[in-house]
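Omission of a single protein chain aside, the complex is shown with its protein chains in their original locations.
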Amino acid sequence: MAELSIADALKQALQEEMRRDETVFCLGEDVDIKGGMGGAFTVTKGLLDEFGPERVLNTPIAEILISGVCVGAGMTGMRPVADLQYGDFLFCMMDQLVNQAAKMCYMSGGKVHIPMVMRAPCGATNRGAQHAQSLESYFIHVPGLKVICPSTPYDAKGLMKQAIRDDNPVLVFEHKLLYGGARKEKDAIKIAGEVPEGDYTVEFGKAAVRKEGKDITIVANLLMSYRAQEAAKVLEEEGISCEVIDPRTLVPFDYETVEKSVKKTGKLMIVHEDTYTGGWGAQVSSHFAEHNIYDLDAPIKVVAAYDTPIPFASPMEDFVIPSTERILEAARELAKA
Amino acid sequence: MAELSIADALKQALQEEMRRDETVFCLGEDVDIKGGMGGAFTVTKGLLDEFGPERVLNTPIAEILISGVCVGAGMTGMRPVADLQYGDFLFCMMDQLVNQAAKMCYMSGGKVHIPMVMRAPCGATNRGAQHAQSLESYFIHVPGLKVICPSTPYDAKGLMKQAIRDDNPVLVFEHKLLYGGARKEKDAIKIAGEVPEGDYTVEFGKAAVRKEGKDITIVANLLMSYRAQEAAKVLEEEGISCEVIDPRTLVPFDYETVEKSVKKTGKLMIVHEDTYTGGWGAQVSSHFAEHNIYDLDAPIKVVAAYDTPIPFASPMEDFVIPSTERILEAARELAKA
Amino acid sequence: MFKMPEKERAIGMYKKMCEIRQYEETIYYLFLEGIMPGTIHQSHGQEACAVGMIYDLRKEDYILTTHRPAGHDLAKGVSLRSMMCEMFGKAEGCCKGKGGAMHTGDISVGAVTANAIVGGNLPIAAGVALRCKMLKTDNVAVCFFGDGASNEGSFHEALNAAAVWKLPVVYVCENNLYSATTSIKMTCNLENVAADRGLAYGIPSEVVDGNDVLAINEAAERAIERARKGEGPTILELKTYRIGGHSRNDACGYRTEEEEKEWFSRDPIASFRARLLNEGVASEEELQKIEEEIQAQIDAEVEYAQNAPDPEPESALREVYWEGGIA
Partner (left out) sequence: MFKMPEKERAIGMYKKMCEIRQYEETIYYLFLEGIMPGTIHQSHGQEACAVGMIYDLRKEDYILTTHRPAGHDLAKGVSLRSMMCEMFGKAEGCCKGKGGAMHTGDISVGAVTANAIVGGNLPIAAGVALRCKMLKTDNVAVCFFGDGASNEGSFHEALNAAAVWKLPVVYVCENNLYSATTSIKMTCNLENVAADRGLAYGIPSEVVDGNDVLAINEAAERAIERARKGEGPTILELKTYRIGGHSRNDACGYRTEEEEKEWFSRDPIASFRARLLNEGVASEEELQKIEEEIQAQIDAEVEYAQNAPDPEPESALREVYWEGGIA
């Protein structure tokens, strides 16, 4: 087994799937130009050499086109995998995602189906409001889409392969600070993890318990799953035992694993980088407020980015995005409640 | 005071504001063509005659353009009011709404501001999945936008005038079955209400208590506020007293009024036509699960459209959208809890 | 005048146009009577476009249509029964009652689920054509859209990419002069809203009489041939006119009587019928028989659909994700 970054794990998934299945192909702006970067974050670099320009399409800057091509090719037997450079541009293709990709199977009475993967880098990295968003929450609200957010190299490869094989549209949120690719980001987290070569998949709808604990259940994804683990370490020393759960996929969502944990801890906290109001944390919270309120010994906390666009300057960006410190404070409060 | 439909109350608001302020103008596809309908639902019919083609712009079918024009004109001193025909087309202008209109004030350091009103008819009316959505929940998640949903003629006029005068982008969700305009819709609710002529506004962030009660708090907007009131009537006879609150505006949201009610009833239920997962009901629920859990005597219920695209055929459409019957059942369950 | 084809072919086209006309007229009355649910955007008056373009397509070719899909769907071979059942929201509808009038289609005959987002089908057509090319088939995609749709950003993005990638797609603008109630002259400075834009992408285009099924069929042949041979996309702009309103409720108050008269005098079915008679291709009796048979068939399908079972309410919860259908 090799130690791979998430960027390379994703690439390996793409390579293996493209070798395995001729209907899989990649597209996107600057997805692989000789001398270029391979998307914005190196994931697709090198694919052109192996698979040629017929299966690695460098597109015009045209997000409606990119998404529309996925819908059209997907519904007629292909498995397109598109790279979006920055997830923020999802809004430029929102109609194709929400009105077309997500609804076509249903509207056709289940006759048509659309395998397609839309890869959306997310997270705040000192680039300003239009290149910084965490956007998962918009898409968990769209029946017909699946939404995943791998945070380890192992998951990245396994979930990506699963996404490519899924017969429905899948949005993949990849965090810029977790890629660990050749493109260096300030504040990036160094994670290289063991990634088996060859075939394996990670099932959708199965959360990963990143750390076991008995006092507080913390559900956190992507970058926040690392901050939550960091906080949990500190809290452990303070005598507060946190169970950290990484949902890995938001649609489908593994309520069961979280429920089991909540029944044990009686306390639930959700942490995400997406903004607070109407975030996916609210959905998880509301689920437990409806189905498990009697299992709870305390208020359900949602720690999320404050309700602002993402500011550029570090002092403000760091303030808006949940820090380990903020998670710590919320957990301490919860521990007392 | 005249009895007006919501369609006419909205029209009156537009007329009065356009007379009052030269910077107010209307635009949209088919917004007012001689011999046409006046938007899809008659609201803007007749404006052309009074205000002329310079202030009533019939646009190409080009939603990026329409929204972009609002942003550009709004940031330089105008007050555009756009009609979208069907809210479902919001996705075609999503970038301009989320990345531009909502963020421009912030990104400019508060120097630029964008007064603009986007009118989005919503609700399921036997037209199929792409002309049926309730979309409020996507937009409560966008810092920088305001989101309102008038359900009575009085509110329609007052909130619309307030929206036009607001210095920020405001999305107005108008329900097709509540318009009561010249365009007849199956299952439309007949509501004509007293609407004062002349100037008045309805403040944002103030919910309306549509019916007082002491056992259960029901928060419901648009069409659902009527179904909730209908259910409340039936429940009253069963000895269950419901307080029905219409939030009227979702951003800002009047948590205070709901809180006061919940402190009295101890039971909270939210009803909306937007789909369940990640809906605005989840946000309200999560707010109370965080801030008022000790005021609650029962689980928080969210009754919403099931997580599907909206189906065409009546038996299915009626099944997916919360019916009075479904609200009744949920309330009875809650009463017992 | 375009050359009359051999009888079987000519009658085949005539039949299909009649089927569309009578289908739309029947539906119009069902709406007037309040029997049919939902809303409609009808295609009568534009039958020549559908039939001229689609008549020679193979089953393996694809069409992509709009909020006004009936003519295209029927021409591509979606069954009358499944169409009518869908209009009534029945379980046997081509979309099991889930789609409705704006989303008819049947992928098994190459009719992609119709798209009610104006311009939404244009980039999807590029994707379908890309698939045809990638899998090294010689199949093509024919994508219909309106004059109004050509002002959408999706038009621009799709046509540009189709040109750059030389996709096997024919983009067919049915220019019926109006987008809903708005004259296309109000929203575009060009005489030919789609065809005159071909230069902006490097796509050849033709303007064709959209009420002449034979003119259209010849242009279609050229464009489809080009696509099959890997020479890339073509834009065809067919000048035509709606008989009915934009949708249910529309009395066409924005059109002049003069304009209507002028266009109605060039009805695509009446004029083709006149040629069939004049040129001795068929007799009045033959044609009447055809028309009656079609009407009888349509009436039977109305009858069938009205009595067909409604979908189970709970079936609404199914097929949000794929459950293994036909494709």
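Going in written order, the chains are labelled A, B and C, and every chain counts its residues from 1.
Here, a contact is a pair of C-beta atoms (placed from the backbone, for glycine too) under 8 Å apart; a residue touches a chain by one contact, two chains touch by 3 or more.
Owing to the predicted nature of the structure, the values given are computational and were not obtained by experimental measurement.
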Among C:Gly38, C:Gly153, C:Gly244 or C:Pro311, which one touches the chain that has been omitted from the display? C:Gly153
Candidates B:Gln12, B:Gln85 or B:Gln100 - the one touching the absent chain: B:Gln100
Residue among C:Val109, C:Cys143 or C:Cys188 that touches the chain left out of view: C:Cys188
Of B:Pro60, B:Gly87 or B:Pro121, the residue in touch with the unshown chain: B:Pro60
Option from C:Leu199, C:Ala251 or C:Ala274 whose C-beta touches the chain left out: C:Leu199
Spell out the interface residues on chain B facing the chain that's missing from view. 23, 25, 54-55, 57, 59-60, 62-65, 67-78, 80, 95-96, 99-100, 104-113, 143-144, 146, 167-168
Hey, which chain A residues sit against the chain that's not shown? 29-30, 33-37, 58-64, 88-89, 92, 126-131, 183, 186, 306-309, 311-320
Footprint left on chain C by the chain that the document does not show: 151-157, 160, 163-164, 186-190, 196-197, 199-202
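One rule holds for everything that comes next: only the chains that are shown with their structure count from here on.
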What is the chain whose Cα centroid lies farthest from the Cα centroid of chain A? C
Quick one: report the Å distance separating chain A from chain C, using the average Cα coordinate of each chain. 40
Taking each chain's centre as the mean position of its Cα atoms, how many Å separate chain B from chain C? 36
Junction residues of chain B - those touching two or more other chains: 88-89, 92, 128-130, 307-309, 311
What are the residue numbers in chain C that touch two or more other chains? 93, 95, 97-99, 103, 115, 117, 153, 320
